[in-house]
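My questions all concern the structure below.
Missing here is one protein chain; the remaining ones are kept as they sit in the complex.
In this document, chain identifiers A, B and C correspond to the written order of the chains, with residue numbering beginning at 1 in each.
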Amino acid sequence: MQPAAAFASLEELVRQIPDGASITVPVDGAGVALAATLALIRRGARGLNLITAPNSGLQADLLIGAGCVAAIETAGVTFGEYGGAPRFVDAVRRGTITVKDTTCPAVFAQLQAAEKGQPFTTLRGILGTDLLANRPDWAVIDNPFLPGDKVVALPAMRADIALFHAPMADAEGNVWIGRRRELLTMAHAAKTTLVTVEEVRDGSFLDDEQLAAGTIPAMYLGAVAEAKRGATPLGLAGRYGVDDGFLRDYVELARSEAGFARMLDRLMGAARAAAE
Amino acid sequence: MQPAAAFASLEELVRQIPDGASITVPVDGAGVALAATLALIRRGARGLNLITAPNSGLQADLLIGAGCVAAIETAGVTFGEYGGAPRFVDAVRRGTITVKDTTCPAVFAQLQAAEKGQPFTTLRGILGTDLLANRPDWAVIDNPFLPGDKVVALPAMRADIALFHAPMADAEGNVWIGRRRELLTMAHAAKTTLVTVEEVRDGSFLDDEQLAAGTIPAMYLGAVAEAKRGATPLGLAGRYGVDDGFLRDYVELARSEAGFARMLDRLMGAARAAAE
Amino acid sequence: MSDIAYTTKELLISVIAPLLAGCRHVACGASSPIPGSAALLTRMRSHGQMRVTVLGSQKNNFFTNGNGELFDVAGTGRLDTFFLGGGQIDGQANINLVGAGGTYPRNDVRWPGSFGSAYLYFVVPKVILFREEHTRRVFVPKVDFISAPGVSEPGIYRPGGPRHLVTNLALFDFDPARVRFVLKSVHPGHSVEEVLDNTGFDFDRPDVVPETPAPDAATLAALRGTIRREIAETYPRFAETAFAA
Partner (left out) sequence: MSDIAYTTKELLISVIAPLLAGCRHVACGASSPIPGSAALLTRMRSHGQMRVTVLGSQKNNFFTNGNGELFDVAGTGRLDTFFLGGGQIDGQANINLVGAGGTYPRNDVRWPGSFGSAYLYFVVPKVILFREEHTRRVFVPKVDFISAPGVSEPGIYRPGGPRHLVTNLALFDFDPARVRFVLKSVHPGHSVEEVLDNTGFDFDRPDVVPETPAPDAATLAALRGTIRREIAETYPRFAETAFAA
């Protein structure tokens, strides 16, 4: 038998995220580990280097509002049609977090470089932007095969931890993500990966050709925790939708720190109720 | 409705491969379009630039033996346990084809660069090999983030055509490949992709989350042709195995040109019989 | 011209749709119901020749390689048209999705971020700038932060860039050679003066600026039938309110 991934409780899972860790998280709706995010806030995480792959909304805003984040690297933080991200905007304006603005394909390319163990990657575009002007950790190099052709070089993005939520794990700890392949890339790219799932099923997804095509093998995973409705109040495709009412209230109320605290309480209360 | 891929006969499909085209093909057993290869030989293709992704066996040997190939870029051509590739070995020794030796991860990295539309990629390793010494189309550059650290730069591998065989297509021309993700990368990387399939099913694989995870969308495909047992005498995972007897005979007999002609006749006869 | 009453959103869809004619593949980003509707309308008229990707849709999103596939599709020339907006847009078609006022990163106003603009603006042949609000707050002489530049120096790989700008007031083309917008038409009920008053940068215009044609009866019927149903999958509230009954 091959070694299985370690199954853990939510609390055990977030204990594997030390203060100061760099963490990659997916787009709202693509499998955000929100229950784990609340557990991380409960344990009082500090100094996180949050990397959104490539953008975020509620998850980033909660972690920033709760004081867990020292720096964020992001192509965008927004609640989309609901409005702006209140704690993100406030923290950036007040300078209480470091923001590294980036662009979506840069994040994907850097994750792929890390996935391959390559030191850096290159990308078209970006030249002449103020993104590049503000990223001393990026470089401009020559295309070795076309003299005078400049490309932007980007370092591999190997986070300490990738954190996300998925529909299901099997008994060996393989995790099914379907066509959400960016989660696979995140898992390959990070040093280790922590996943929450809606349910744990018997058997092995790798024995089923259809499921195998959308599966992250256990070897990439540091821990798997069961968390029913673990993305709520965000949605999980094919399982449940987003909680419209909550997000509407949040973008309004979280403009103030007091309002944010009330909204966080509301989530924590719901999480406690769900756990009982 | 979205545009569907064009369904074609085997003959129509191979007519889309002009003489001199560069073609990427997969590993023996991973979905080799052998029936299409025979159709290509029947139409008398010449001057092909064959790129094995990353190695090959029977398919490359047949195309070389039939005089279709001007150059081959490969990490290896072999029949594995059955023995060496007789027509490949003979052509290389006689200098009747150009061989560009490469290494598997270089091919994958170059295909990914083409998939992303990036002009080149870099890879660890390779330094100090005679592969590098014989590849004027590769370069050695500095890692811009670590002075003195040399990496090998490789141009993107954008073939004219990717050609392979898969278990099934749907009515829209989406093709299911399961966990054979290298076929997806090949399709993304090539200018167009020609696929043969065991069967065409109703509906759309993209409407089924499990199937979608292993599907190549129609937009990447230039043509899809039904070819039952289209990989024979090679195998197709989950469908049928390899024809041991044929491969055993082939590696023996195809050492001579006359023997090769007999083995090719045997395949062509079987293909005619299957088509009737 | 049509005598049928129509909503502003129906007008904007009918303005954008003809700009997409002949495209093989049009994609619309998140929160883009008007571009999405225009793309679906043009697809309907294309007799199966045009592919539309609506991000956030299940039915009209064929990607199977993760979120990054959009950028790979764009980078390999498989995407003809994309839509971008901006908190600020200037006369050289530079766009700013990051922030205004103060000093970056501590801008007085902070927007979400640049998303894919810094790449797509370079590689997608026909980028359509779309911003409903047409004010001097948006259309500034010079953006405070360049998320993506309107044009690039010679020698920089740039097969793509801005080609059109659509607002609540008007339709512009962008001339990359002259690095200037050109006013093409002003929407019914608005005037060239109104456009001038609300635009913070110089632009070219013909002596007589045409009025934007109102959507015809066939277009409105298509919008209120097929397109409303198709866009509702991704934007249900938009589908309820954007179209006249």
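Descriptive notes on the structure:
Just so it is clear, a residue touches a chain if its C-beta (ideal position, glycine included) is under 8 Å from a C-beta of that chain, and two chains touch if they have at least 3 such contacts.
What you see is a predicted model; the values in this text were computed from it and never measured.
Taking every chain of the complex into account, the absent chain touches A, B. Contact with the chain not shown here comes from a single listed residue; of A:V27, A:L184 or A:M263, that residue is A:L184. Set against the missing chain, the residues B:A8, B:A106, B:V251 or B:L267 yield one that touches it, B:A106. For the chain missing from the display, the contacting residue among B:D160, B:E182 or B:E198 is B:E182, taking the whole complex into account. Only one of B:A33, B:L48, B:L63 or B:L123 touches the chain withheld from this view, namely B:L123.
Touching residues on chain A toward the chain that is not drawn are 1-4, 114-119, 174, 184, 188, 206, 212-220.
Even with one chain removed from view, chain B keeps its contact list with that chain: residues 27, 30, 53-55, 74-78, 80-81, 84-85, 88-89, 92-95, 98-99, 101-106, 108, 112, 123-131, 134, 148-151, 179-185, 237.
As a working rule, only the chains that are shown with their structure count from here on.
Between the chains A-C lie more C-beta contact pairs than between any other two chains. Per-chain Cα centroids separate chain A from chain C by 29 Å. Inter-chain spacing, taken between the CA centroids of chain A and chain B, is 36 Å. Residue positions 116-119, 212-214 of chain B are each in touch with at least two other chains. Within chain C, contacts with two or more other chains are made by residues 63-65, 71, 75, 123, 157.
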